[in-house]
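Some chains have been omitted; the remaining ones sit where they do in the full complex.
We call the chains A and B, going by the order they appear; numbering starts again at 1 in every chain.
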Amino acid sequence: MQEIGVGVIGTAFMGKAHSLAYAAAGTAFGGGLRPRLEMVCDIDPDIAKAKQIEMGFARSTTNYMDVVNDPKVQLISICVPNSVHKEIAVAALKAGKHVWCEKPMATTVPEAEEMLAAANESNCQTMLGYNYTQNPLVQSARDLVNEGVIGEVTGFHGIYDVDNEADPDRPHSWRMSREASGTGANADVMCHLVSMAHFMTGAEVTRLVGDYDTVYKERKDPNNPEQMLPVDNDDVCTALAHFSSGIKGTLRVSRVAWGRKCGLRWEIHGSQGMICHDQERLNELQLYKRSDDPRQQGFRTIHSGQYHEPYSAFLPNAGHTLGFIDVKVCELHKLLTAISENTPAWPSFEDGLKIEKVMDAIDRSAMSGAWTDV
Amino acid sequence: MQEIGVGVIGTAFMGKAHSLAYAAAGTAFGGGLRPRLEMVCDIDPDIAKAKQIEMGFARSTTNYMDVVNDPKVQLISICVPNSVHKEIAVAALKAGKHVWCEKPMATTVPEAEEMLAAANESNCQTMLGYNYTQNPLVQSARDLVNEGVIGEVTGFHGIYDVDNEADPDRPHSWRMSREASGTGANADVMCHLVSMAHFMTGAEVTRLVGDYDTVYKERKDPNNPEQMLPVDNDDVCTALAHFSSGIKGTLRVSRVAWGRKCGLRWEIHGSQGMICHDQERLNELQLYKRSDDPRQQGFRTIHSGQYHEPYSAFLPNAGHTLGFIDVKVCELHKLLTAISENTPAWPSFEDGLKIEKVMDAIDRSAMSGAWTDV
């Protein structure tokens, strides 16, 4: 069992998730590369130091270039705000480090293109944190589709609703400003849905018409609750979409949908059946097969289990349930395998750029009102 | 208890459903008008005669004008193919008969306009068979929305998927020809969804962009299975929609969605909660209230019961479940009340025309590719 030195930049939700994944990978998967926790970085020095100890890293820093340049680090996790992804990714790739970058890839298509160029010029592997596609059950769903279990794919329909910003009394933040953060639900939520659409269909969105809704057009100034500040990006983002494979579909996301906590729900329609998934029940897949005896036809609720590998890296029997962190470990395992086999894994920066372009096309269409090519 | 003479034209799925409703109304509701089964009509004389006996009508005919002109008939059910709705409705209204007409109202907007004109010139009540809106639980949902239980309405999203035509080996029929039947899923399925969108929001779709997909572009000629005939109307119909109240939403329907039997599912988003419904579980409503204690927040699965009137016209306690036919009885009860109180009930021909116009706008938009006013 070989080791690989890793560094993590950013220590909030995702920095923690990546660190948990690094700590679990060897035990869970046994074979393959075993991560060695070298350096953790956070812009805040107190946090950096505290996290080094808690998370068990050998060293810490506040300057991400220390991670980039550390000779013991071969793989770098980028878990910082989107606006910093590009500069770190480009620096890391230039320094010959593999990159595990959180979603979305960047804040603009040109940035993403620069990142891909850097990846192409390197000998390194890249992976984007579209974790929902890495769920063993979702991967198995993709296999079923590929094997023709639902016949020819005839459509894809996806929703990703969350209630992060659903409270009208939640004050204004940088997330609600187009200048500060770009698009709203489009950038933050739609990217996950597009990744799923691309993954499940094996095709790409090529043409679409999109729409935005800013449900709460102003929000309280957090520094002065008497005053309202305008919200100028999208709370809700919807699109009718055409895919490269000829199928059509719909995509809709909202950040103001009360009750949906991680409401990523999708359906893939086929000529002989249907498969559906709801991320809030990540261990359950719905499969309908019209070939079943008519009296016995119905959606099957399939529980994650040992037949949906790499489930058994964690648990020997079905029904015991994986969680979000376990799926992140699966994502990491794919990247580690890509590194040791020197073969890209989905979604690399190349795949990620395609996702960015869809979000960009939705944005252009929502502004122009016209059907738009990706 | 007063009686009202009724006639039913057409004796298939809906003719039977109307007849069952007429037979049940007095027993279920006690008060109000009691239907008296006068005349049944079917174009096929054997069927007409058989149904008269089975269903308990006093007389039968093959000519719908006999029903229209029968002095003992005061209320007429139109349960024939869409292309015949207009001529019967206009004749019945001219003859001073109340009309219970199946959905969709007609096959074109001008036809529907003619029907509305006839209604306006009469002293009669009209009602369209958008039964899913008449479910006591759905009516109660509308009350909850009106009372502000989910705060301000912020969006409406609806799906209506069925698998009637999902089998690619199903032969060609008149339903698959634009000339013979007009639009496909748009006319047949979308109309129900639009009725729900209008009912639940209390607003109307005013502007939209629509898209069609003909998933199976040709089908076997039923008379010559060696030959294929083109399908030139929509298997799938989707739209992004703006409402008169300022909210936005999405609508999508399919007639080729395996596993969905009566998959009318909708969500109404609010500033303080959400309500969802799935027609396949017609006795269950989902309600999320953000005002609940945070540890106790979750969608409530509310079962139809005596608090959702007129449930108790059928059953004294919750959980015993109403079915499709019971809801049709509720629909009839609304019409009978409208007749005895001489006050229109929703959806009358006036409301129905608004629904037709949305379907027409979707059709125009799907053809032009542009955002279109209703």
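Operating definition for what follows: contacts are C-beta pairs under 8 Å (C-beta built on N, C-alpha and C of every residue); 3 or more make two chains touch, one makes a residue touch a chain.
Here the structure is a predicted model, which means the values were calculated and not measured.
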{"item": "Where 2 copies are displayed, count of copies in the complete assembly", "value": "4"}
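Heads up, the rule we're going with is that only the chains that are shown with their structure count from here on.
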{"item": "Centre distance in Å when chain A and chain B are each reduced to the mean of their C-alpha atoms", "value": "40"}
{"item": "Touch list for chain B against partner chain A, complex", "value": "150-151, 154-155, 157, 159, 163, 166-168, 209, 211, 213, 215-216, 236, 238-240, 247-248, 250, 252, 254, 256-260, 267, 269-274, 288, 290, 297-299, 369-371"}
